[in-house]
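What you see is the complex with one protein chain gone and the rest in place.
And now, chain A:
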Amino acid sequence: MSLLRTVATLRAAALGRAERLTTVRHQQLADPPFVFIPLALAGEACAPLAAMAGTDAGHPVLLTVEQPRDRTRRFRFAEQLADLLLPYVDECRGDSETYEAGRPKESRERFTRAPQILVPNQGGIAFTRLLGRSTRLRRTDGPYAVAPSVPTLGKWLTWAADQADFPGSSTLLSMTRMLGDHWATGQSSTEDAHLAALLAWIDPPPGMTGAQAARLAEDPARHPPAGPATDPLFDRTLSELVTAYGTAAGDRARAATGRAIEAELRTQLAPTWDLMWRGIELLRALPPGGHVEERWALDRALFTGYASHLDESGLPQPRRDHAAGAARRLARLEDAVARYESQRAFDDPLVMAEYELSGEAFTGTVTAREPDRVIESGGGGGRGGKAGLFRPLVTLRTEQRPPIGEGETVLSPDRPGQKAEILTIRDLGGSDSSDSDGGAGNGFEADIQLSGGFGGKRKPPAPPGSIPEIGEQLCYTTLGQYVASAQLPDDADTPWTHGGPPQPYEPTHEDAEETWE
């Protein structure tokens, strides 16, 4: 854990209220998102019990399975969910735009919208993945036929769950993770996994501290768990009703029990539905970070790619990734994590502060500048004879010795396209010893040479604003050296998943007949 987060946690605990970890929002929020709260039957691999889903806070749709062990009813549930999700996905396939990507560059199309599924917690993501796994390989003909929408649902859910492994993707997100990325509470991450308690810290009801509200929210009688696991005590009630449903004499009695089951399940889901939308509201209130749009553009491109894959061959994802695919996926995952972390730092001074603390960034004030500086081109003492290189210089004053050494290349979040090199660092004296952190002295000066980022100019004067002004506060970091060239051609070249080109997979009869009991 970073020390900054620890400080935030300590303060939150002392104050009884959450502390911000970011100054901006680092995830996209689609308009509207598709909120999905699944409940699973305890003890089963992936037996849906109920779900509340939809795109409108005022109109939740409740899906229930009155006989959770009945296979046909499970597929009926999948069909109903497909009836909600697939139209939403289709709506996103309206307008498209052209963009340039690839090596060599070519024109491509991508939709201007993409689906976004929001679930309460990490368990919701795992359930989505399993539901995808248990439906995508089904056949729509033959003895075990299911409705055509069922395997399509499975493919989309699997696709979304695959994206969820990538930190920069906003396709399938859990509310607890999202809120936890933006706020530190005064409790542990174990306790933060409880949506109601986490939100209580961030947004306590009037007259209560977050700490008090969080304790109350932990009581399942007050706040049902956000799923997919249900409260065991509730399960007792439900189990009696399910038995009654199975043994009900006559259609009317059965229908009445069915309604009672539905009402019970609604009480378990409705509070979480409200929390989800409250969370969305809180996150929307934060301004988006600078790279959010760019990452969402990648999500849209990937969505476009997968949609056309389904239009063409439509083959489902295999049971397991092939070895090559898995290795490639892992490499891309590492790459995506590093890029996401550095983009977050570039977009958010509070995140960059972590790198200042760890010595990968520093901040100072411009005290001098040489905007028209030109140096001799070419090394090795040869005289180029041509015009020199345009290399302006700024001098930065810092309190502490900059943690990055002379000769290192750095970037600044304020001018990400401008490469900079630290030429010299001077101790301005006054610190009591040769101590490297030199605390109470007069500070330090760093001469920083700039190259590029002058609006294409190769000689002075540079366009106004392209060279830092005196008095400007600047942050320089060793992070993000590849972010500056940000078009991410590799990912855009990937047809439909971060994992690499599709591996054709023909579901076998065994897949299609797989029991779901």
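Observations on the structure shown:
Following the convention adopted for this analysis, a residue touches a chain if its C-beta (ideal position, glycine included) is under 8 Å from a C-beta of that chain, and two chains touch if they have at least 3 such contacts; residues count from 1.
The rule is short, and it goes like this: contacts and distances are computed from a predicted model.
Taken from the listed names "Amino acid/amide ABC transporter ATP-binding protein 1, HAAT family", "Ion-translocating oxidoreductase complex subunit D", "Acyl carrier protein" or "Secreted protein", the protein name that UniProt assigns to the chain not shown is "Secreted protein". Between the chain not shown and the residues A:A8, A:L85, A:A101 or A:V150, the one that touches is A:A8.
Within the whole complex, the absent chain has one touching residue among A:T112, A:S239 or A:S313, and that is A:S239.
Here the missing chain is touched by one residue of A:Q187, A:T257, A:Q343 or A:T478, and it is A:Q187. Against the chain not displayed here, chain A makes contact via residues 1, 3-15, 17-21, 23, 41-46, 68, 130, 133-134, 183, 186-191, 201-203, 218-220, 230-233, 235-236, 238-239, 319-320, 349-350, 352-353, 356-357, 514-517.
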